[in-house]
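One protein chain is absent from this view; the other protein chains keep their places.
Going by the order they are written in, the chains are A and B; count residues from 1 in each one.
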């Protein structure tokens, strides 16, 4: 029980919003779990993060980035150490994000918190260690190794993966995120195809 | 829940788009950035080494094409594709669609409209698939007027990507695949696969005889060999070559099939990644609907993934294209030779039995050539496969010419059959016996008489939406 409590306790900086929310917690939890698809939050599916519209700019920019086929949100934003570490971070984020979201207090321009930087930085390094340290690759950029240990990678690689323009209103249309409205084959067309001969002429 | 709905549609008032509305301008009111960029496909100024946004007259550039397609519509007129907004105009203007004078007239079926307009899904929804395919091209002249657009690829409610092409869904079904299981990223290529694929008109579907039913020949797979086997099985013949009498196949833009065999396709890079990259304008991000050669937009397309110089990336593309073009042009000439040699054999009294293998060789050799020639992006999308296909095409064609050489000597012919004088399109068309002035005349008449009527009728009809 003590451990569970500790598990749910957010770090210091979050104490204020956490306390304010405590009262509403009980009633809101159930609602919140269902509404925000909190269950899916525990998966690595980027759609889980994009359940919130405020994550849409990040989702769409990631979706159009060089990393789409290689790294999902959690690959970068969640520590990839032990299982415990991983889910601890998810639970904390989930708690924090849904709190802010429901309070309608999200800022126009979301910014990554400094203490999350290190998580992301470590993840860049996790995948790119070889490239960043390989002798051959060193010739790509002067003092790459030195720079990469003194700066955040994305200070140079500014387009990775969200690009430079990150405001909430930079991306307008949300129909693009897959969900319940998937209609790959529209109904009006299906009705003709069901009795189509050409469907099964083998 | 309100908060969630707001989340989904926060900035998108979608109330005024009707189901399957074919008018791009109407969608454009809601989505000005996408519409404006779409409309930039009107721009015809860009040209790269091998492709162009303008109408390059391929028959002028490669007069051999005229001979290879002797007896078929493509020998009359064939140009490089332009941007999507030109689709209807180009279909009106091509000599291939002839000069219909009424609604039951002209060389082409209704089916030709299929990949040119969002009026097609609208019509299919209204009158059904069979009725849509039925009849002459001219029968739907006043119905199909809006160039390729939003309703071809989007659901008007959710703006999600959607497949409106029956032939694509059916092709998946016949392969036992379920297109509704496609991922979002696959959809970013499948919307293109609605049109940028090899096709034929199947006219022997039981109960639908005489209807030119649009069909993708993928039942046994979609490699060059798979499709050839399919056509051989169903004994499909697109046309009989007027010089050699060979039972020919025509390949048309197998872009999607070829793309899948290249490294980008294998790595999950979608058509939209290169041809519709994400773009930032005035602090807004959106999908660039100016579908065009990515070489006119390296920064937003290639350089998302590749950090090389623009010039180096362009050179990579040209290097691949050069290597493929060299052998393709070689094969063109061999095929011209083979057709005229076959004609010479007939002229000298060859029998069907003597010609049988030769004609099949011409069919298979030219199919390989056309598979490469008709996919304008293929030499970049999957260069290794294009090289393989050309190697096979050269081999089959030359093996056929060995048979021809022997048969010619058996028939008493001495020396080489001279290469025809086809330095220009006009010379080549004369050589195959095309009366171009008659074709041009009937087209002019159509444009002066029938076409304005179609447009007027359409205007009246659309005013009532």
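Note that a contact is a pair of C-beta atoms (placed from the backbone, for glycine too) under 8 Å apart; a residue touches a chain by one contact, two chains touch by 3 or more.
Model, not experiment: these values are computed from the prediction.
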Candidates B:19, B:181, B:310 or B:406 - the one touching the absent chain: B:406
Per the touch definition above, residue among B:394, B:434 or B:450 touching the missing chain: B:394
Option from B:71, B:118, B:294 or B:383 whose C-beta touches the chain left out: B:383
Missing-chain contacts mapped onto subunit B: 263, 266-267, 308, 312, 316, 319-320, 323-324, 326-327, 330, 334, 383-388, 390-392, 394-395, 398-399, 401-402, 405-406, 409-410
Touch residues of subunit A, complete complex, unshown partner: 70, 127, 130-131, 134-139
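Quick note on the criterion: only the chains that are shown with their structure count from here on.
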Approximate Å spacing (C-alpha centroids) for the pair subunit A, subunit B: 40
